[in-house]
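Selected chains from the complex are presented in situ; the others are not included.
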Amino acid sequence: MEVEIGKGKSGRRAWGFDDISIVPTRRTRDPEDVDLTWELDAFTFALPMMAAAMDSAVTPITAIEIGRLGGLATLNLEGLWTRYEDPTPIYDEIASLDSQKATRRMQEMYAAPVIPDLITQRVAEIKAADVIACGSFTPQTVSRYIDHAKAGGLDILVVQGTVVSAEHVSSREEPLDLNTFIRDVEMPVIIGGTASYPGALHLMRTGAVGILVGVGPGAACTTRGVLGIGVPQATAIADAAAARSAYLEETGRYVHIIADGGMRTGGDVSKAIALGADAVMIGSPIASASESPSHGYHWGMATFHPTLPRGSRVHTGTLGTIEEILVGPAYENDGRMNLFGGLRGSMATTGYATVKEFQKAEVMVAPALQTEGKQLQRSQGVGMG
Amino acid sequence: MEVEIGKGKSGRRAWGFDDISIVPTRRTRDPEDVDLTWELDAFTFALPMMAAAMDSAVTPITAIEIGRLGGLATLNLEGLWTRYEDPTPIYDEIASLDSQKATRRMQEMYAAPVIPDLITQRVAEIKAADVIACGSFTPQTVSRYIDHAKAGGLDILVVQGTVVSAEHVSSREEPLDLNTFIRDVEMPVIIGGTASYPGALHLMRTGAVGILVGVGPGAACTTRGVLGIGVPQATAIADAAAARSAYLEETGRYVHIIADGGMRTGGDVSKAIALGADAVMIGSPIASASESPSHGYHWGMATFHPTLPRGSRVHTGTLGTIEEILVGPAYENDGRMNLFGGLRGSMATTGYATVKEFQKAEVMVAPALQTEGKQLQRSQGVGMG
C-alpha cells in the first residue's frame, strides 16, 4: 500500500493499535478452554508476557511476583538497581520532583556509575526466589558486564536499545559482533528494538531466540518528536511476523516476536497477538502496580539521555496489585486491569484456543478516532535506548 | 476494500455512523406520507424499534409505555427486576454511588440470585397492560428459565450476549443447541450480538426471526478497550444486510436485522436504516427518559462482570418523556429528542416512503471528524453480555 507523498517520495501507509480492531468469527469458546501458555526456548510461561526493563516497573521484588504469576520480568542491569546499593531514596526523590526540573535532575541520577557487583547481586536475588531471571544490557556495555550477570545466574539475556541493528557502523570503536556474541554467550538472547522487515530479519539471523518489535510506538513516546523516527505498532508487528515466516522458511528456526511498547489495555495486548506477536512486553501497566517503588510514576531508559532526552517521567497512578493488573479480578472497566483476562476473553469471544492460533484472527482497519469521535488517552510511552 | 496493515496482515477498512451521511436524491416527500411500520413475524409495530434489555432503560413500566407508543421493549429477565422483589432502592443507591466505587458495588448487586418466580411475574405485569411482552436471557441460562417466562405469557424471546455464535465450543458443559432450542421454543426468537457476515449468516440458520447486529459499536463501549474486539456499526449493519440477502436467496426466509447500539440521535437511527437495518435497538435514549427509575444513569449487562467488567455507569441526564424522545415534539435541536420524527424527516427529505425502501438510500463516506473539525460527543455505550 504505497502512497505518493509528493512527486519525489512515496511511503507505505502504516497503522497503530488504535486503528485496528479484532473481528468476531462464527465461533465462540469457553474462556476456560483458552490456553495462554508461551514456550520460549526451554522455558514455559503461563502468560505470553515480559515486563520491560524500566526501573519504574521491574525491580527484584516485582520481578519475583511477575515470575510467580507466570510472566517474565526483565531487570535493567544498567539502571538504578545496579548504580545504587539502595535505590529507595532515589525513587522517593523522583516521585517528588517538580515537572519542570525532573528531566535535568534525573539526568544527574543516571550519571552515577554502574557497580558491577550489584549486577551479580540483583540477578541472584531473583534466582533465590526460584524465578527465571532475565536482565538487559545495551549493545555498548553487554560484553563488559555479561560475566557479572552470569555469576548471579542469569537465565535469559535481553540486548536492547531504541533501535538495535545487526550492522552497526562506527569509526571510533569496534561494534559488538552480535552473531559471535550470541553464539558464545550460553543463554537465550532476546534482542531489539527493531521495527522493519529487513531489520527484523537481520536480527533473527544473529541467532537470537526472540526480537523486540517497537520503535516509538507509545502515544507520547517522544522518539518521534525528537528524531522523527517511528513505526506504528500494528504495522511493525505484522512486518516482523512476515519476517519470522520468511526466516522460518529459510532456516527452519522459529524466532519469537515480542511486541514492545504502546500497550495499555487488554484490548491492546489482544491486538498485538492478533497481529502476529508471540508475546508482549509491557512497562507502564507494571509501573502502576502497588508493588512498584515508583509511587505511580513511570519512565524509560532513554528518558534521561545526557544531551538528547526522549520520553519523560509520567504519572500513571497506582491501579492495583500486579496480580490484579495481570490476571484480575478487575474492578474497573477501561481494560487497564486483568490484561490477560482480557486476552483470554478476546480469544474466547472469537473462538480461538491458543496464542498461536489467535495470530490468525481477522482484524479490521477501524480508526478509533474516526469511529469513536473522541480522543483515546494512552499512557505516555518511554523510549528504551 | 482490503488494506495492508503490514507484510504479514491485511484487514478490511471499516466505518462507523460518524463516518457516514445520507445523500439527498432528486425527490422529496411529504412527511405525512412516510410509513414507519415494522412487521416482525406476526407482529406489527408503529415504530421500527426495540428498547435494549438494560435495567437503566427497560422496566415493566417503561416497557408498557414504549409498547403503547408502537415500539418493542426488551426486559432483561436476569437483571434487577428478577433479582429483587423491589429494585427501587437499588436504583436509588446506584444513582448515588461515587464514580470510584460504582463498578465494585454494582458487581455485588448483580451477584444476587435470579428468583425464577419474578421472571413469571414481570412478564405478566407487561402482558396485563395489553402490550407485547419481550424479554431476554443469555445463552447460558435461557434453557433453565424459559418456562418461567412462558408462564408469564412472553411473546418474543431475545437470546443475547456480547457475541453469540451458532458454534460455541466448551469442554466443560454442553452448549445450548440453538437450532433445536429455537425450533422447540414456540415463540419468535431474536438472537445476537453478532457483527460479521459469517456470524450473521450462521445465526440466521438457527431459525431466529431477527438478529442483533453490533459488537462494541458505542463510542465508549469498552469492549474494544478490554477485548480489542469491535466492528464499527455502519460496516457491521451493511455486512449483516448482505448476509440477509444471501440467506433469503438460499432459503426464501427473510430474517430481520436489528441494529443494536451506538445510536443516540435521529440521524443515527436514520443512518442505521439507510445502511440496511430493519429496525434499531436503543438503550441510552430510553435511560434518559423521565419514566426511567435510573435517575439519568445508564449501564448495560456486561458493566458488572465479576472479573472483567466492560462498559460503565454513565450519566445521561434526564431529557424528556419517552414519548418526547421517541416521537416528539423536540424542544432541543441536537437530534436526541423525537428520534422517529427525525427518521420520518430524513425519509421525507430524501423522498422515501417505507423503511424497506429507505434501506436503499444513497450514503456517503464523510467522516464527521474530518469535515466538521470537531469532536462529536456520543453517549457512552454499555456492553451486553
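Should a chain be cited, it is by its letter among A and B, assigned in written order, with residues numbered from 1 in that chain.
Basically, a residue touches a chain if its C-beta (ideal position, glycine included) is under 8 Å from a C-beta of that chain, and two chains touch if they have at least 3 such contacts.
A quick note: this is a predicted structure, and the numbers were derived from the prediction, not measured.
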| item | value |
| --- | --- |
| Size of the entire homomeric complex in copies, 2 being in place | 4 |
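Methods note: only the chains that are shown with their structure count from here on.
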| item | value |
| --- | --- |
| Angle of rotation relating chain A to chain B [CA atoms, steps of 5 degrees] | 90 |
| Chain A and chain B, separation of their C-alpha mean positions in angstrom | 39 |
| Interfacial residue positions of chain B with respect to chain A in the complex | 3-9, 11-16, 18-19, 103-104, 107, 162-173, 194-196, 198-199, 201-202, 215-216, 219-220, 222, 224-232, 235, 303, 306-312, 367-370, 375-378 |
| Chain B-touching residues of chain A, taken from the complex the two chains share | 1, 12-15, 20-30, 32-33, 197, 234-245, 265-271, 274-276, 328-335, 338, 341-342, 345-346, 349-351, 362-366, 368-375 |
